[in-house]
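Every protein chain except one is present and positioned as in the full complex.
Lettered A and B in written order, each chain numbered from 1.
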Amino acid sequence: MTVVEIVDILGTVAFAISGASAAMRRKLDPFGVIIVSFATAAGGGTIRDVLVGIEPVSWMTNPNLIYTILISVFISFLFRRYLVKISKTLFLFDAIGIGLYTVVGVEIGITAGLPPLICVTLGCITACFGGVLRDVLLNKIPVLFRRNIYATACIIGGFMYFGLKKLGVPPAWTFPSAAITVILIRLLAVTYKIELPSPYKVKS
Amino acid sequence: MTVVEIVDILGTVAFAISGASAAMRRKLDPFGVIIVSFATAAGGGTIRDVLVGIEPVSWMTNPNLIYTILISVFISFLFRRYLVKISKTLFLFDAIGIGLYTVVGVEIGITAGLPPLICVTLGCITACFGGVLRDVLLNKIPVLFRRNIYATACIIGGFMYFGLKKLGVPPAWTFPSAAITVILIRLLAVTYKIELPSPYKVKS
Partner (left out) sequence: MTVVEIVDILGTVAFAISGASAAMRRKLDPFGVIIVSFATAAGGGTIRDVLVGIEPVSWMTNPNLIYTILISVFISFLFRRYLVKISKTLFLFDAIGIGLYTVVGVEIGITAGLPPLICVTLGCITACFGGVLRDVLLNKIPVLFRRNIYATACIIGGFMYFGLKKLGVPPAWTFPSAAITVILIRLLAVTYKIELPSPYKVKS
């Protein structure tokens, strides 16, 4: 198992736990928790696959993803009282998750021969739309729409990956450097509470 | 017309009426009622087809499904005062519907050569996600997420169908026995108010 695979699993675990704990806060039954957790962890990639035309979608031919999510849900149930206490760890996993998912999405766009802007869009969809799906299923306005350095980090990292690859930098360098860029931007934005300038003068 | 086709139409009718009556309770206009009814009856199969890559999706090449839904909506309008009174009949139709839709979904997964867990997941999506779509469109948390013997029945029946087929039981037996299992579990769960154990100690 490579480093990327291990870190990829950590990202999936983080998304799955994020979905499961949001669902448990809404008192969903076990089956509902599994669906919301699954939508959070696999939803972004699923939407990407459908838009590009990769069908059956990735998780159908990769049951390891499903097992990872099911185990994450089970662990979330067992330790649901402690999820708040490890929220900083989960936040780190989540940042790792969006870093990796962004790069995977951009790469799939490149493989499909799509233009740069579309590739970066696919990276963002992969990283961010699982969370959008989670919030729609839980009947909330997606938190992503109000937390902009999240998607901004993916956009910057996505363009960086695309640019490095076009410059001929070998894959062993492009993948980690773009993913780490996304992760660092996200960590710095939250640590120092950096936000995009608000377009609204009247406070809500 | 075979027995399966007749029962299949009954299932579609039940889902369509369920969607139409939920939409009428929210005072949607006629067109809104048709869309929600259609999403309830055809939504699960549509999501399944898109995920597997069966495109154009099934209902596009099978207008009978559309006519069945349109007639069901029309009947729901005419008899909207009496829909409450026949709620037990509708519940039975709904149980028949999820039984049949589960088996159809599993079979499509098998035909596409997908692994067992994925086939059963497709059966659940076919049977349950029309209702999820209905609730998202009506701006509610999906009732499925809080009514777990619904999906549980589909999962058990789905694995049973898969298992019987692998054991070499002829189709004339696998299809009805798995569908009837789903239907019976659902009927028994509601009749005797059986629920999965709740993971929440604090009552909501």
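Just so it is clear, a contact is a pair of C-beta atoms (placed from the backbone, for glycine too) under 8 Å apart; a residue touches a chain by one contact, two chains touch by 3 or more.
Note that the coordinates shown come from a computational prediction; the quantities given were computed from them, not determined experimentally.
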Touch criterion as defined above, residue of B:V136, B:I156 or B:L196 at the omitted chain: B:V136
Candidate in contact with the missing chain, chosen from A:I71, A:I86, A:I141 or A:I194: A:I141
Hidden partner chain, residues of chain A it touches: 50-53, 55, 112, 114-115, 117-118, 121, 132, 136, 139-142, 144-148, 150-152, 195-196, 198-200, 204
Residues belonging to chain B that touch the chain removed from view: 23-24, 26-33, 35-36, 46, 50, 53, 55-57, 60-61, 63, 66, 77, 80, 136-139
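The working rule: only the chains that are shown with their structure count from here on.
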Length of the line joining the C-alpha centres of chain A and chain B, rounded to whole Å: 30
